[in-house]
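Of the protein chains in this complex, all but one are displayed in their positions.
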Amino acid sequence: MNGKKRSWTGVIAVSVAVALSLTACAPGAGSAPAESSGPVSKDVAGAGDVTLTVWDQNTDEGITDAQEKLNAAFSAKYPNVKIDRVTQSFADLKTTLKLALSGDNPPDVVQANQGYPDMGAFVQGGLIRSLNDYDGLYDWSSYYPESLLKINSFSADGKTWQGDNLYGISQTGEVVGIYYNKKILTQLGVEAPTSLDELEKDMAAAKAAGILPMAYGDIEKSPGIHLFGVVQAAIAGSDAVNKLVTGADGAWTDDASVTAAKTIQDWSSKGYITEGANGVSRDDALAQFEAGQSAFYIVGTWKQAAISEAMGDDAGFTTLIPKGADSPVTTGGEGLAWAVTTGSKHPDVAAAYIDFINNADAAKTFIDENSLPSVIPADYTPKPGLESDVFDTYGKVTSSGGLVPYLDYSTPTFYDTLTSAVQQLTDKQVTPEAFTEILQKDYSGFVGSK
Amino acid sequence: MTVTTRLRSGETRPAGAAPSRARRRRVASLKAFLYVAPALAFSLIFLIVPTLQTAWYSLYDWNGLSVATWAGVQNYIDIVQDEQLRDSFMHVGVLVVFYSFLPIAIALLLTMVISRAHALRGMSFFRTVLFLPQVIASVVIATTWLSIYSPNGLLNTLLRAIGLDSLTRVWLGDFNTALVSVGFVGTWLNVGLCLVLFLSGVGNVQPELFEAARLDGASGLQEFFGITLPALRGQITVALTLTVVSSLKTFDLVYITTRGGPGNSTSVPAFEAYNRAFNSGQVGSAASVAVVLTIGILLITALIGRLQPKDTE
Partner (left out) sequence: MKLSLGEKLVTYLVLVIFAAFALVPLLGVVITAVSPSSSTSGFRMPQSIDLGNFVEAWDRGHFAQYIVSSIIVTVTVIVVTTVLSVMAGFAFARLKFFGSNIVFFVLLAGLLLPAEAFIIPLYFNLRSAHVTDSYWALILPQIAQSLAFGIFWMRNQFMSFPGEVIEAARLDGATDLRTLWQIIVPPSIPSIMTMCLLVAMWTWNEFLIPLVMVTQDNLRTAPLGLAFFQGQHATDYSLLAAAGIIIAAPIVVLYFFLQKRFISGMLDGISSR
């Protein structure tokens, strides 16, 4: 480098630095779109030709069929509205939704995952709109139990979950529980487990008989949340976990969570769960269970249709009652919330669409497709078998306060922290205590800064 | 580096009024500048300025949606203190060994053995095949190896077929093998490239040199270290640069095959930067990782460049 070039480089560097420092405001200033407000109406037919862009992650069997039916029905009722449906896997939606919402042509209607990582961030960025005014029009407050609405609510600044503003409503109810193979259990001479101890006894029996006790595949990372959630709920109880996730009280290093972690690592050592689960896809694990190669499989009720179709009457569903409690406690809530974006040019039509795919008729459509709606019609008697297992459980846990939220709601980075930590736990890369410390580090950082 | 310019010789001046030479040169200079102006604009707007902005972002905490808060050098401190970030840089170091050192070593070894391969018939066929992995889209390569490494994929099937059942495992899901498995894909990608590179370099060596060495009774090893290796200095530099830089930038492969998992065992800086910027709303931290990665790449490229013999650019 000759001297002449060096001085020129210096000049350029300095001038750029000066230019940048002149724009000394922090990144992101003034980038949030303004929230449009105005009178709301139910009028869809009068809105003229509208194309609603809808982003969802309803890829599960049964649920996606119900969605298609509802979309078709809506378009039939309002011929002036065309639905442009974009479906992705849950993980892909998580990745792309943030970018899409903050773009110039955001979708009109999106399924937003509840909790701080997604919905909280969207509200903070002013990307989805409060639906309180539409609630007044459609009276969702009377249709949904308060607990379900609260999960979909945030404070207006997006900093406090379960605040006063409603941001979406959900179609499906969700309970994470243990599906079991009735034939295998009968063969082993055991009953469906209703407590953690019973589950472990049953799994030991299966193992002794040479049958894989629990199929588990965690390469996609999200099943780890369910595995830990179910075990932790059965030990800690609903009050403790609720307080923990909402940031009200408690620590992840408390005894109950450590015991839960120990239990899971124990299962891994004893060979109760699929070996090398971190490299196995949850689809493969589910296929194993459906083919009758394992006794148990932990997943949510969104798989009801798929399992029902594959196993028919051979499948059952159960949840665990903690010691000293009289009703089951488990992870669950509702499906992702259907929200309206602030960038949508047709909020009225979007709200009407959301109402349509979430109302009592929609609930019937979901039942027809072997899926659990968020509000079970009062007059409906579930078919005996898997459906009654699922529906009855849902009724039980929602009415007795036995639902704890998905653990990844806890902090904006908790999805990544928890999923990767569970992978390390099941592979014995960390001790149970160290596992809980990883969680607590993320959690205390967030709770401390609120 | 210098740009050689050719003076216009034999320039004739038009008869009559003669504008000053200096002015003509200025006009000519301006006209020439116009040739590069669009390219310069592209480079500044889309590459240079955003790179400087990355450095700026790295001084803040920002979730990408609301207003940012000042963080100073905290993000950089985190790179050293935070285990996850630190590990991602370690991992990429491991990848460098697999993407770069291993293929180069293997290719050099082979070149020693088959140093006169270029004279063979059918060499162009081999060259084509060996080079083929380089032109395939990284996403396709990633999905291919995802399938090969799957529990019942090609690798495990082959192992079972030759009776090595005990070696089968879930390659990408096992904490102990995931990173190495990703690295091996890089080895596969680059061995052919290095071999082609070195064979063509050796082909440029005058055969008389080899004849003379043989007449003098030089062993294969002496021949290799005395003639081949020095002749390949240029090619080795190119190979090092290409492979080391590509390994440091690894993103596509990790994104498709493991997303940094299991746990964080295959996390690499490029993936961390992307994930933090666009998924978990930690743009400042992402920017700091990007800055460190870029500086690392530039430093290493400069270092390798020093190996270059002076007569090649």
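Which chain is which? They are A and B, in the order written, and residues in each are numbered from 1.
The criterion applied here is as follows: a contact is a pair of C-beta atoms (placed from the backbone, for glycine too) under 8 Å apart; a residue touches a chain by one contact, two chains touch by 3 or more.
Owing to the predicted nature of the structure, the values given are computational and were not obtained by experimental measurement.
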Contact set of the excluded chain (shown chains only): A, B
Omitted-chain contact residue, chosen from B:Ala137, B:Ile162 or B:Leu221: B:Ala137
Hidden-chain contact residue, picked from the options B:Ser66, B:Ser88, B:Ser150 or B:Ser280: B:Ser150
Sole residue of B:Thr128, B:Asn176, B:Asn204 or B:Ser219 that reaches the chain not shown, by the stated touch rule: B:Thr128
For chain A, residues in touch with the removed chain: 4-5, 8-9, 12, 27, 31, 59, 86, 88-89, 91-92, 96, 99-100, 102-105, 219-220, 281, 283-284, 287, 291
Absent chain, residues of chain B that touch it: 1-10, 12, 25-26, 28-33, 35-36, 38-40, 42-48, 50-51, 53-54, 56-57, 64, 110, 113-114, 116-117, 119-120, 124, 126-140, 143-148, 150-154, 156-157, 188, 191-193, 195-197, 200, 207, 238, 241-242, 245-246, 248-249, 251-252, 255-256, 269-270, 273-274, 277-278, 283, 286-287, 290-291, 293-294, 297-298, 301, 313
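By definition in this document, only the chains that are shown with their structure count from here on.
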List of chain B residues in touch with chain A within their complex: 49, 52-53, 56-57, 60, 62-70, 151, 169-175, 178, 259-264, 275, 278-283
List of chain A residues in touch with chain B within their complex: 16, 20, 26-29, 31-32, 94-95, 98-99, 102, 117, 121-122, 124-127, 218-219, 221, 276-280, 284, 412-413, 415-416, 420-421, 423-424, 427, 429
